[in-house]
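Note that one protein chain is taken out, while the other chains of the complex remain in position.
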């Protein structure tokens, strides 16, 4: 069972980042079965972070190529490592293996765990991307609130303890003021805070759902069950003239 | 990783049934990771089949006891082997480990695989139990149709090939007439038809979702992720006078 | 016209409680036609109060027996004296006379009286039982807020004036801060506060809907109209092997 | 307890019609408590039948006057004898006693009796008035189908047995083809067929809800409970310059 | 291209008001194409302002007559100059030219401009008329909040700068506290503040939608496209006995 994790942003070649990715992969494999192999790759062309539809468009060509290559290399499923699920629909058209988006998987798992959930959004207030994803899944009735960290994706890489406290604060606010029953991390860049935040929220007995690990486990489940996206919903694009 | 499968109906002690359950467990383990152990148990007191709310009430006491025992024995999760998710909410209150219902898991997975789904219901026409489950999850916008086999749960144990043809016929009808993109089996008693039906529906490239295997894989995923139901949604019942 | 009120909790035999029930019946008959006879009974086995799904399960067997007996004794309708509508669906399957739940009746009447309503919930914050009932009726668009008294059902039996003030305070908050147009009492244990609360809320010209009296009047209306639950929605459970 | 039934159409003074109204009142009183007195009045100015918004506008002035007079005469509630609920909102603003519309009451009662309902509409196909009423109550998820008799309101006064057969045919179609669990009569002009139709539909154990008797019983229930429309939803119109 | 603007309130003959209407027409024509002619008329009989259903009923007869006259005079479309869209449905039945309501047009345009909107309502708190209009269009999921100016329609004619500041304050509150992305003016009587408010809100890059100009532009668009209301939704009222 081999799962390909596609980072839809520029691959950063510097050492610190390499280490961060290695750590991530090691953490990730702790949440998967012994027979699961994980690989992770980013883009040669794209945006440094994914924070707008435009960032999605910029990386589109490379995202498609990476995913097609994963299928050729025999991976059992592709996981999109971004809460925004970029290019999810097109990849599902093109590929014959399951394609799972991190945001989608997290929201579905959260829906199974409680009556409602709140999302921690890394962006500044007034963003409605989180609302849009939930709404596109038809699960708006389960969304209690979106809490904004106002850091941006880049800002999530700042001082660990300070940012953790901010996340704890907003999670507590979601529970106490908004009545949230489950916390969903609204960016896969929050993964490194996930374990510590979950510990802190045990006080409330509130689950904290991390999107990338959620998506990997959903992808594994689909692959084991022999399932993939319906080709009636995502038909194979017909051959035609296309200039790229 | 040990998963307890709770059959919310009378345990049948005759040999044919024992064999059927063994076959089922063997099939089930083919869809799970090598480190997953499965156990399955039914009730000493309850109804022979689960086809009404009253059948749920009759088995209630034993369902609760079986589930509490599974927790005491150290299982990592409990899976309810019934599309109707009987006693799901109360068990989630009582237990500290994840409890997953077969119907719920199947409907969520189906929602991830396509734009909509249809359910094959074993019961006679006019039953709306399938509608109620989908509606309670807030996913009615994804339900394209319910197709009735008009057999009853007992009838599913009839002649294999004949019943398979009936299921193929209704699945094709769901796709061609109702526009369904995914087929959900509306009873875990349909499991033995699942593989053959899935093969037949490959013509349409339509996934067939079997609820029990779906629930087991979802339960495993939750357990690996260290997640369980929110205790804000399902609070532990307070101590009080209770006469049973 | 004879209406059977079923208390889905342990029957308390002490004198104070007997008096309380007598008072209740006298109050109740003031809101019914001269030709209506009321009877009220509790359980021999069950929970002392109804505050969780588990409490419902514990009383299930006795609830079913009481209701079947009421039908045998020729009552024209059964009213469930609990906002949570316990066992409502199964009783509707089993009985040929109308079965009405207090929560359901109150929410429908409230929906007819104004653009929206808020519920006074006796439980601690974060409970979503009230949300679930409203949602199961498909009337979430009418629910403005749930206001928590944080007393528990038992706590409602405390000092009258103090609790009344708390209820007035939350009702005023529902109106002024949440924009509620109707107040629904979220527990039939609040009945003794109902009249005084309604008087106090006349200042805002806001109706206060008490669930038990609502359910009795709805049950009488159905019985007079010769109506009962559709047997297509609640089919008579078929004969089968059932061990209790 | 005195209930005023307001016919929002021209009062017909001919003898045949007088007899029909007497019969109606006698039938109606059979579905009410012994202490309920009914009165019924139509308009001096308005349309002969209510089949369009324009028909509502034409009778508006007289409807308002009749309702205000009923309040002055001490009636306990006003019932609008039309499925379209004409002028319902304005009357609720003006009056201090409950105002109940026949369509609204029928749809709420039907919602309590089963999982879904279908409406028998007297009008030609393509009319969406029935849909609009259900949608304005937020109960579209309960509407299974609208079945058109294609007679017009006037046509309902034709040959009894022939029209009854048509209604039976459409009701059976609603149940067998559309999966309806409850039948709602979509015009108070169908009242004279109500009893016979209900008998015929006993075969399916399907309730038939007649709107006028529903509204009267709801109005009585509200009056007994001391409830009326919220004055926050329907504020008393402020004094101002108005030329009529 | 000639558009008839129907003011559904008493025509005020005094000079100040005449001047105000002239100014309005001049402003309005600045937002229309060079080939568009505008006319505006009020009622001889009706209410001084439109703030309740009753106010709508009082003017009903004259509204219908004005609209029919506009059609006879060859206007290409009728625009209802009121956010409440009074008599909109009946006029659409009667007329063969497009009829556009100011509230409806504003809400649809706002829906196209952003993820959600808030409405500035001239009325006191607790009014739900704005909610009702949005809900009747099925766009409640786009409504973020209603902000009440608590002035009444008459009060909007008070001191310009003071009222403007109030509108700015509520608009800023809608954006900063409620998360609104678009501001909709909930009364055509706010038109004179529209331009200044829009300027002030440029700071947030938030569109301000004025209902009357919206409706005129939508009416012009429909007329140019050769479109008008579907006569299946708004059938021509049949000939019948009607006494007015």
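Read from first to last, the chains carry the letters A, B, C, D and E; within each, the first residue is number 1.
Basically, a contact is a pair of C-beta atoms (placed from the backbone, for glycine too) under 8 Å apart; a residue touches a chain by one contact, two chains touch by 3 or more.
Quick caveat, the model's predicted, so the values are computed rather than measured.
Although it is not drawn, the missing chain touches A, B, D, E when the whole complex is taken into account.
Which of E:95, E:133 or E:175 touches the hidden chain is settled by the complete complex: it is E:175. In the full complex, the hidden chain is touched by subunit A at residues 10, 44-49, 51-58, 60-61, 64, 87, 89-90, 93-94, 126-128, 135-136, 138, 152, 154, 232-233, 235, 237-238, 240-244.
Within the entire complex, the positions of subunit D that touch the omitted partner chain are 125-126, 128, 131-132, 135, 140. Those residues of subunit E that touch the chain absent from the view are 31-36, 100, 104-105, 108-109, 111-116, 137-139, 141-142, 175, 181-182, 198, 204-207, 209-210, 213-214, 217-218, 220-222, 224-234.
Here is the rule we go by: only the chains that are shown with their structure count from here on.
Common neighbours of subunit A and subunit C under the contact rule above are B, E.
Look at where the CA atoms of subunit D average out and do the same for subunit E: the two points lie 32 Å apart. Distance between subunit C and subunit E, defined via averaged C-alpha coordinates, is recorded as 44 Å. Subunit D has residues 115-116, 138, 141, 175, 181, 232-233 in contact with two or more other chains.
Viewed as a contact network, the protein chains fit none of the simple shapes, being neither a path, a ring, a star nor fully connected. A list of each chain pair in contact follows: A-B, A-C, A-E, B-C, B-D, C-D, C-E, D-E.
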